[in-house]
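Yeah, one chain of the complex is gone here, protein chain that is, but the others are all in their spots.
Per-chain numbering from 1; labels A and B assigned in written order.
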Amino acid sequence: MAKLAYERPIINRISAGIPDKFGMQSRIRPIPQIEGLSVEELMKKHGSPLFVLSEKTIRDTFRSALKAFETRYPSVQFAWSYKTNYLDSVCRIFHQEGSWAEVVSRFEYEKALANGVPGNQIIFNGPHKTRDDLEVAIENDSLIHIDHFDELYTLLEIAGKSVTKPKVAIRVNMDTGIFPRWERFGFNYENGEAWDALNRIMLSGKLDLVGLHTHIGTYILAPSAYGMAANKLAQLAINLARKYNHHIQYIDMGGGFASKNTLKGAYLPGTDTCPTFDEYADAITSALINSEIEPDHMPTLFLESGRALIDDAGYLLGTVVANKRLPDGRRATIVDAGVNLLFTSFWYDHQVVPAVISSQHTENTTIYGPLCMNIDILRDAVMFPLLRPGERIVVPRVGAYNMTQWMQFITYRPNIVLIDTEQRIHVIREQENQNTFQTSERIPQYLK
Amino acid sequence: MPRKKITIAITGLNNTDNPGPGVPFIRAIRESDRFETTVIGLAYENLEPGIYMEGITDKTYLIPYPSSGAEQLLARIEQIHRKNPIDVLIPNYDAELFTFIKNEGWLRERGIRTFLPGMESFMERTKDNLSSFGEKYDLKVPKSLPLTGAHQVDQLFEDLDFPVFVKGKFYDAYKAWDKHEVSTLFHKISAKWGLPVMVQEFVEGTEVNVIALGDGKGNTIGAVPMRKTYITDKGKAWGGITIDDEKMLSLTYDIIRKTKWRGGMELEMIRTRDNEYYIIEINPRLPAWLYLAVAAGQNLPEAMVRLALDEKVEPFHAFKSGKMFIRYSYDLIGDISLFESITVKGEL
């Protein structure tokens, strides 16, 4: 007689009040494959942990975002936010799709040039640009988004000696009814600082004022905030047209669109609350179209969305190292991918799922990373099935920020593979090794 | 006239010291001359008293919390719907409304009717939007500011005086007398209900409420003002009396007309000594004291179910003032086997 399928014995306490999940559909849905390729095979070939990116998802997501805006507004230009994910292959996919580059440091600026982006299609943002950075950007005809008066003065000084007229925009911060307000970047709208900066630029005659920029925050769930921001930038554009008969070429709404990840502290999951591109596009384009900007001078709409375009395309795969029972009876599962690789787990409750499950029974589990550090927690108190050492886990939606903010702490950073649109696998960043570090370290003679 | 047979599914069976509107809603609909109702209780927790009360639900199912995602919640509702087809679904918790409003179309496709506010009305009246709501519709509201981190407390009190109310996004409101208390409450409330936590100016006066039902076209189908006569330490009415306050009614009509409110509503107001009315909260559902309105002559649950079924409903024009309610507690006796059924099978 055939034996019955085995399932580990489980006992759960029923607390008064808290509903039990028995008899209900399980909340765990495994991810055995990515773009049709087996998670197990991917890791056998390329190691664990492993980052996987789907080119198809990147392109599909980008196209749906572009469509949302282009069907509502005559002229739209995306610029890929390098800081969100500056792997060259990723940047090149976005550039192929028509994105310009949005950079916030010299490192990123040089990367964009190396990726073949023409200088005049690079937007240089951020509070820290050295004099040398500015000179190079001017030489390449890049778009410089001024963050503060000191930068403006430096630019005026350089412009006095330069042959090319620097192309500039200012970054504007404002009240859009949401919190926190990102007041530390750019010039304030409400107190007149932004208007003051614009007047100085116009009256100097030395700079070519081409645009207006704002970036109201990050993970913004309220499309209406963008509407309000677009409205305020439009007002500045109208004032410029009235006073100087000067028409700016673009309005850059920055980024900050949410992804479907769930923020810590949020009651409802991100999959339920995250607005669609259509909702953001509707709020922004309605504000611009309904403004008093003359139809002949409608500025191009720039968008620097990062997170919302790449998060869904990234997966982090890992392997269970061990299981433990904590003194208070809670289950702990240790996996080989921790906060060193998943920096965003500091603010998201990332979904962590098994690649394969044999049982629907779950238990209150804390999932720890491999670091010898108390803060290395991927998920605290999540209902999770018991996996055996060697079994695989998948963390979906990790494409944004993790591959730029990761830490090289006590171990090598792993391979990153890209699955192209024909299901071929490409290693786009190799796992680090001793050599990676030896090349940049120098040992003084007496320690040799 | 023979009564029409319908099945309604309803949440909010927590008839505790912080009661939900489920049980009184069922009581009202069971008294209707128009409907012969089968009631399916939907409970999030296995000790919601409505599950165990005699003559309340015909059948109760446990459902997963909205925080586990719409997909799971809807899958469970679909499963229940296949066993006991649902005509009308009445959600009763603020925390679940977002999910149900967003999926109204999905429910309708399956033949499940609701009568809920539109997403825009629902969002613009949230506690963190109260100030702009007041501005938009020209209403007096207490000054209220969102708190997203405990470090903002100092900054906040450049604009506010003590005492203040500290409120959770969905529930919970506490009075605080100093910054330290505000910080403590911030942590407590944000852990439970997320961000932001609202800090609201304390307006001195009498707390008065209106229960109302809007048809979604700007008409008020019914409205009954009430003054709380006894308030629990959680700020909930433990006793109340209907009052004939013209100004409260006209304020209510005005809000429903301007917002084209659809569905049940509870307006919480403070009447100051100078007879000014401050709106302190707009709850997007009928309140737990809804049976008082029924007793005063307006069966709003019945009207709401009729609206959900696309029936034409004439507005109520009158109610009896001086009707009062007094809540009481009563120990229901059950056996562990009932508890076993709801926890193991998820239904009773």
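Everything that follows uses one rule, which is that a residue touches a chain if its C-beta (ideal position, glycine included) is under 8 Å from a C-beta of that chain, and two chains touch if they have at least 3 such contacts.
The rule is simple: contacts and distances are computed from a predicted model.
Participant: I notice the complex is incomplete. Of the names "Potassium-transporting ATPase KdpC subunit", "ABC transporter ATP-binding protein", "PqqD family protein" or "Pyruvate dehydrogenase E1 component beta subunit", which is the UniProt protein name for the chain that's not shown?
Facilitator: Missing chain, per its UniProt entry: "PqqD family protein".
Participant: Considering the entire complex, write down the shown chains that touch the omitted one.
Facilitator: A, B
Participant: Among A:Gly329, A:Gly390 or A:Pro444, which residue is in contact with the omitted chain in the full complex?
Facilitator: The missing chain is touched by A:Gly329.
Participant: What is the set of chain B residues that contact the non-displayed chain in the whole complex?
Facilitator: 336, 339-340, 343-345
Participant: Applying the definition given at the start, please give the residues of chain A touching the unseen chain.
Facilitator: Considering the whole complex, chain A reaches the absent chain at 3-14, 20, 22, 325, 329, 361, 388.
We take it that only the chains that are shown with their structure count from here on.
Participant: So what's the Cα centroid distance for chain A and chain B, whole Å?
Facilitator: 37
Participant: Spell out the part of chain B that touches chain A in their complex, as residue ranges.
Facilitator: My answer: residues 43-47, 62, 64-72, 75-76, 79, 95, 98-99, 102, 129, 132, 146, 148-149, 169-170, 190-191, 193-196, 343-347.
Participant: Could you list, by residue number, the parts of chain A that touch chain B in their complex?
Facilitator: The contact residues of chain A facing chain B are 14, 16-25, 27, 177, 179-180, 265-269, 271-273.
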